[in-house]
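Take a look at this one; I'll ask things after.
One protein chain is absent from this view; the other protein chains keep their places.
Moving on to chain A:
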């Protein structure tokens, strides 16, 4: 069965969030105030990389001073080292299009956010994440540390420009994937890089529109922890099994053999517009249909804008939906139990 899909990866690379960027009112010194900028933010990119395009629109109206750029969404300062797509999936329970953000060039909140003066901090953050992923997968980061300056530069530029072919050419030399039948056996550590963002909703809501926006990053539990795969589990472990290793208390049904029974009906096909549709494992005949009692209820799980089904093969998900630094970013919306156990 096909665990890699170039088409899926391309759709991820081409995915973008329509953004409407407003300059913060305290930094508008001219009348009339400048209109907001409409721009596409690549899902796999980072907000500071958009500043060179945004700034010219606001240059003439900025107060004197040194630039220290930062963004906020409804008052929440945005962490620039989190990919744009992940920020959107996490902070907009009900997707808002365009996504209205505010840009600031002054008054950086240094006690909450590390500063980002340009492209370099973003590049280093990216390279460090790549090193971390390499360490998780191989047990060392030699392949990344030994990259030539040229390769490193090309890798970063390809990401910044959204050039998938050029990126794949350099990154394939790092040998960090893909996961599949043979690769499982070859994996040195059996560990897969995951970054999980757990958003605990205040109360159960039927409609995502009713979810209140968060005002502090303390409302998000960030779990940077690899999933460990043991070879005896086989090649087609489900996403559910993987999630159970990270959040065991949210999947308190007994681990059943049915987690691994998937009868594929041909290759897994993707619809166009993968970003907006629910990708369900309709091509699989699952023999499991029990509804487990959960103490805390998972409302929804979003990866690259897709509301994912728990029965999707985990390796397919990782190979095709991961970000370029080889981390799979998972946004989980959860309602806590009324009577915690």
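The criterion applied here is as follows: a contact is a pair of C-beta atoms (placed from the backbone, for glycine too) under 8 Å apart; a residue touches a chain by one contact, two chains touch by 3 or more; residues count from 1.
We adopt the following convention: contacts and distances are computed from a predicted model.
The listed choices are "Cullin family profile domain-containing protein", "Electron transfer flavoprotein-ubiquinone oxidoreductase", "Ubiquitin-like-conjugating enzyme ATG10" or "Diamine acetyltransferase 1"; the UniProt protein name belonging to the chain that is not shown reads "Ubiquitin-like-conjugating enzyme ATG10". Touching the chain that is not shown, out of A:43, A:104, A:131 or A:322: A:131 (per the contact rule at the top).
When the missing chain is restored to the complex, the residue among A:18, A:75, A:107 or A:248 that touches it is A:248.
Residue positions on chain A in contact with the hidden chain: 79, 81, 110-114, 124, 128, 131-132, 135-136, 139, 141, 145, 193, 198, 200, 217-218, 221-226, 247-249, 296, 336-337, 340, in rising order.
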